[in-house]
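The complex is shown incomplete by one protein chain, all other protein chains being positioned as in the whole.
Naming follows writing order (A and B), and every chain is counted from residue 1.
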Amino acid sequence: MVPELGHFALILALCIALVQSTLPLAGAARGNDAWMALARPAAQAQCLFIALAFGCLTYAFVSNDFSVKYVAEHSNTQLPLAYRVAGVWGGHEGSLLLWTLMLGLWMFAVSIFSRSLPQEMVSRVLSVMGMIGVGFLLFMLFASNPFERLLPAAADGRDLNPLLQDPGMVFHPPMLYMGYVGFSVAFAFSMAALIDGRLDATWARWSRPWTTVAWSVLTLGIALGSGWAYYVLGWGGWWFWDPVENASFMPWLVGTALIHSLAVTEKRGAFRSWTVFLAILAFSLSLLGTFLVRSGVLTSVHAFATDPKRGIFILVFLAVVVGSSLTLFAWRASKVGLGGRFALVSRESMLLTNNALLLVAAGAVLLGTLYPLVLDAFGLGKISVGPPYFEAVFVPLMAPALFLMGIAPLARWKQASLPELAVRLRWALAVSFAAAIIVPLAMGHWSTMVGFSLLLAAWIAATSVVNLKAKLAHAPKGGIGARLAQLPRSYYGMLLAHLGIAVFIVGVALVKGYEAETDVRMEVGDTAHLHGYTFRFTAINEVKGPNYTSERGTIEVTRGAEPVVTLNPEKRLYTVQNMPMTEAAIDAGFTRHLYVALGDSITPTAWVVRIYHKPFIGWIWGGCLLMGIGGLLAAFDRRYRARARAGSAQLTTAAGLNASPAR
Amino acid sequence: MLRARFLIPLAVFAVVVGILGVGLTLDPREVPSPLINKPAPAFNLPQLAQPDKTISQKDMLGKVWLLNVWASWCVSCREEHSTILELARSGVVPVLGLNYKDERADGLAWLARLGNPYQISAYDRDGRIGIDYGVYGVPETYVIDKAGVIRYKRIGAVTPEVVRDKILPLVKELNGNA
Partner (left out) sequence: MRKLFVLLFGLILAGSVLAKEAPPAVPDPALEKRTMALAEELRCLVCQNQTIADSHAELAIDLKNQIREKLKAGMSEEQILQFMVARYGDFVLYKPPVKATTVPLWFGPFALLFGALAGLFYYLLRRRRSAAPQPLSEAEQARVQALLDSPEERR
């Protein structure tokens, strides 16, 4: 009964989506208020029905309804409750429903937080989002129905993949999808601007917070995925340049370019058609990612098991959405205009360079990801493109962008002076070189790679300090506290996000340069030493979990005479799928992680134990967290919320002033 | 007004979609063999049924023959077995087996139960020869010509269609060059 209800809810959502994609759009073209007024309630109703369907599927999981095929494939009576809920998005059909739910939620948010937007714009934006919804709902209803029945019902399910039975599964996919789908808002805003033939600073001010939130959430989603891989795979790796990982990284890179481009469009009215293009590109890459994960075109540990028929559907959908938006772009972009003028050396040109570099980086990732497919398609053989390639190519590409990050925030709009900037930044440069030389030597031994990375990281940090000092010096008089409080939230957002990148680089460089490991054979009572720590293997016990049995080791870690921590690495066997899993034990400190994993047991009493000392690895995800927080801080800047006070009359005036002169 | 440069993204996208479309017809996990048109790697292995005798690829010089890599633990091998049996019985081409990473007793029992299409089976216990032949997933089948050069490799189970469309014509062609 409940699954049928869910199925019906999806059908209703589709009907609403069809209405939402057509009438408000037509209404905006004709000036029909009644049709335009449909947009908001339609979006909200669509969200409601999708949420209802999602709730029904969750109920089927939680109540162990194995007459639903999807539940039987991804759940089990012994699966703990949290993972039964997370299992909803553990497979292809359910994760599509999650994707659609995220779309519904973003639509809902847009319908609520757009009170002072012009009616035509809201109608067009929600119509475009509705069209995307139509595509996904059609796909689900015709090719990937999560509510398909399995009759006769299975006695018990096949269990969720043990690799996914982890808190990471609860948070990573929802956050990631929230980010992916969030770019559809910027996309819809861009489409609305192209259809309207107008794009001004006000448009940028509206789209910017939505895009920044989507970007922040995507940052956090990717970081969660990386952290999860780190502790669950047992080898301490955190990024593999796997096609699916790249599929999430490309929209992130383009999204970063987009938020910077939007800054220029908002503040200076420049880069208009470029911003529109970036918004289309970011969302297109999100959709491409959806295709790559589910079509079977590329091999990946993250890929869902699907058949080519589904791949065709998604490819057609991708072709239609992106193809039509790029066609619209080609046709109407020139109407949108080029925007303000700026000098060869100016903040605008530096941001444009940043954009170019980020796009080249994204292009390189795309090239590497698709190249094996390209060669195979042309019958030129089969190759693999893995981490050695991406690391060799990506790092040199990003280095100039990171260097520029230090200069651009200090450069003036419209016209900046290189000599002046050089003078202001000379101390920052000196400090950066000092840090780049001192830290590696302090860590133990010199490494050029580490030195160069730290140079960039210190540069970003030092220039941020210079920037902050300059801003404070220009603020109206008052104590330092008062002056700090006067700076807008968006400024702190930028500062935090940029510092986040510096922190991230420090983490990557130091762990790659100074990681230590030892693989030992331990019997109970044995000790091992690594980096000044003593690891004593005190016990091995058999533990029974809800759906697994486990050999649980106890390792006492001391430093000198001081006890540090007791770690319990496990070797689990998940009974339903008969799959072994290594659960590493990590002592996550601010300056280092101690990572212990059990290898194979050589005899019942002797085990291979892998011990790692990873300096500053926590800074990798700490940096990402700072980036995410910075983004959210910037998105909630007061000036975006001041629009409620300003009222629409003022907006119309502003819009009129900024409209491009030549049509 | 339509400016040419604004069409570039669309053109690039069209190419990408084309490639992805072709990609849907391909299998990213299939690894083609670099050994095609190269001499069959040498081996001198004990025979499965008679451990004191050996078999080498040199023994088959002057004949066109098939090398079928199989194992008793391999499910797909069971699926293709009837096809291999029929091919062997037809006498068109001799078939040699390479028993890959198996227990001798298990391999012999499997053949006794399901039928033995192989003139002789070589016993590759540790899989070394398999690696030399680029074996990564049993079953795999090679067509080798009179000069001992590999001409064709089939990855996965041999189906009647593969026999009809690929193997038999090739064997005929290789035999015709006498």
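Annotations
Keep in mind that, in the parts below, contacts are C-beta pairs under 8 Å (C-beta built on N, C-alpha and C of every residue); 3 or more make two chains touch, one makes a residue touch a chain.
Source: prediction; values computed, not measured.
The residue from A:L253, A:L352 or A:V596 that touches the chain not shown here is A:L352. The chain that is not drawn here is touched, among residues A:Q119, A:T299 or A:S417, by A:T299.
In the complete complex, the hidden chain is touched by one of B:A42, B:I131 or B:A147, namely B:I131.
The omitted chain makes contact with just one of the residues A:P41, A:G386 or A:G478: A:G386. On the side of subunit A, the interface with the absent chain consists of residues 233, 235, 237, 240, 242-243, 299-301, 303, 338, 341-344, 349, 352-353, 356-357, 359-360, 363-364, 367-368, 371, 375, 380-389, 392-393, 397, 518-529, 537, 599, 608-610, 650, 653, 657, 661-662, using the contact rule stated above.
Touch with the hidden chain on the side of subunit B covers residues 31-35, 101, 126-128, 131-134, 136-137.
Note that only the chains that are shown with their structure count from here on.
If you average the Cα atoms of subunit A and of subunit B, the two centres end up 43 Å apart.
Residues of subunit A touching subunit B in their complex: 273, 277, 280-281, 284, 291, 295-299, 308, 311-312, 315, 318-319, 322-323, 326-327, 329-331, 333-335, 370, 372-374, 376-377, 381-382.
Taken in their complex, subunit B has these residues touching subunit A: 1-3, 6-7, 9-10, 13-14, 16-17, 19-26, 28-32.
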